[in-house]
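For chain A:
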Amino acid sequence: MGDNLLSLILCTPLIGVLVLLFIPGTMKNAIRWWANISAVAGFLVSLPLIMNFDKSLDGYQFVERINWIPALGVQYLIGVDGISVLMVMLTTFMGMLAIFSSWDSINDKVKEYYAMFLLQQVGMIGVFISLDFMLFYVFWELVLVPMYFIIGVWGGPRKLYAAIKFFLYTLAGGVLMLLGIITLYLQHIAQTGVATFEITQLMNTQMPMWMEQLVFWSFFLGFAIKVPMFPFHTWLPDAHTEAPTAGSVILAAVLLKMGTYGFIRFSLPLLPNASADRTIVNVLVVLSLIGIIYGALVSLMQQDWKKLVAYSSVSHLGFCTLGIFALNEQGIAGSVIQQINHGISTGMLFLIVGVIYERRHTREIKEYGGLAHVMPNYAVVFAFAMLSSAGLPLLNGFIGEFTILQAAFQANMAWGAFAVTGVIFGAAYLLWLYQRTMLGEVTNEKNKGLKDLNWKEWVVFVPLMAWAIAIGVYPKPYFDILEKPVAAIVERVNGPKAPVNAAVIELKKTEAR
Partner candidate 1 sequence: MSSFYTATDHFVLLPALLLALFACATLLFDFWVFPESQRRKHLVWFVLMGEVFASVAYFRQHLFLSQHGGELQAFGGSLVVDQFALYFHWIFVASTVIAVIMSYKYFEVRDEHHGEYYGLILLAQCGMYFLASGNELVVLFVGLETMALTFYVLVGLLKRDQRSNEAALKYFLLGALSSGLLVYGFSLLYGMSGSTKLSEIGAAVANRDSGDTVLFLAVATILSGLLFKIAAAPFHMWAPDTYEGAPTVVTAYLAVASKAASLALLLRILLGPLASSRDVWMPILAGAALLSMTIGNIAAVTQTNTKRLLAYSSINHAGYILLGVVAGNQTGIQGVLIYTMVYVVMTLGAFLVLTVLCRDTTTGEDINDLHGLMRRSPAHAIWMLIFLLSLAGIPPTAGFIGKYFIFLSLIETGHYWLAAAAAVYVAVAIYYYFRIVKSMFVDKEETEMPALSLSLGTRVALAATGAMTLGIGIYPEPFVKFAQQTLR
Partner candidate 2 sequence: MLDTMFFYMFALLAVAGAILTITMRSAVHCAISLIASLAGVAGLYLLQKAEFLFAVQLVLYIGGIMVLFLFVIMLVNLDSAAKERQFHRRWAGGAVAAVLAGASALWLLSKGAPSFGSPVAQAAPSPDGNVEQLADLLFRQYLVPFELASLLLLVAIVGSVLMAKKRTS
Partner candidate 3 sequence: MLHPITINHYLVLSVVLLAIGVIGMLVRRNVVVMMMSVELILNAVNVNLIAFSKHLQDLSGQIFAIFVVVVAVAEAAIGLGILIALFRNKETVQVDEIDLLKW
């Protein structure tokens, strides 16, 4: 088992799907049970991964290699480093919770729903463990289809628009990225004569700067749309708003991370020169900053609860990309941690919207108000999620945001200064949302009889809250596990010498110690 652990993690949901197909569609509860069992199993089998992961080692662990399409140089090559191991854990964990949270909310086409969800798990895990670029790409695209259905079949009123927009947007990015991958691959062949998509090998490719930049932009399109970065973000609010709760959760918690993960795993190490290019870094940072501020501003104005949370994702992911393109160790590590944080906090926020949506079937903020009176526990959980999202110290959001801010500041003070405003706005839109929905008198008669959280909902929220606190109070394990891979990436981008900061403080005497 130890040798094939990753394959096992990858296959568990797949086996789940296959068995699911043989359960008659009318046995809804049996389907639910089985889907949940598969998801829990998926999480359980991923536990040995983090337990046996040796963070003191460089490079990849649990590597499995099978020649898949030798004619093209494509291998089934999977393995994890510190970054991906966190992502895999996030995926299995959030997937488990998301699946559990759908128990009551999905009553139509239950079998298909769970099948899609589990299939999506496979795709996402695959994305995070692939060490072969083509394998990665296959999983990358594989994720699209289940998500399309999750949004398009079980979604809200404008689900089809949202679903196809999501699909088209990300697919277009993905295909253009494929062109970049191919260019890289061909360059590698031209130089070494070896046809391979293995990323560690592709790293040896030397390319002229213009070509490297071209490839970078092509990767950029793929990843930035997925993240999504500022001008490519408009699919996100629609997709989030229309998706069923669990879909939104998994979309926010895991799917978007594929983009940032792509930047970290591929753009930076494979194209170090382009990634360090001033113009490119500036463009990306500026887009991130715009995303941070713009996402927050737009959030402020939303009348739709879920859309607000969706736009806040744009803002949060702006932090993630900012961290990446600060191009220093704290930035990337912070970015990864922030990605997890965003998964937890925004996941919670979506679950919270889902709880109320299920009771009232509307997401209009003005329909609510004073919910704290009728649903006190709900209000507490919401407050917790809100604070976690707003980056309150001792909760998870703070660690990521603060680290990223520091890293950005380290790279360029102006970046840090602009990014900090996102922290203010972040508090503003969330508090305002909280006030409009939770506080005040209960104005709407329909809200008077609402039930507070039931045990199933608690079961989902409690682990998330615990995790949020755990990261906030003791983030060291995360930093530790990220240390080696992040250092390797930074060294690759910035060269072996200490990073040269853009703004070196000029002191009259010797430099500060």
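Remarks
Simple rule for what comes next: a residue touches a chain if its C-beta (ideal position, glycine included) is under 8 Å from a C-beta of that chain, and two chains touch if they have at least 3 such contacts; residues count from 1.
A word on the picks: all candidates are chains of the complex that A comes from, given by their letters.
Keep in mind the model is a prediction, meaning the values are calculated, not measured.
This complex places one of the candidates 1, 2 or 3 in contact with chain A: number 1. Chain A contributes residues 68-72, 109, 112, 137-138, 141-142, 144-145, 148-149, 152-153, 159-160, 164, 167-169, 171-172, 175-176, 178-179, 182-183, 185-186, 214 to its touches with candidate 1 in the complex.
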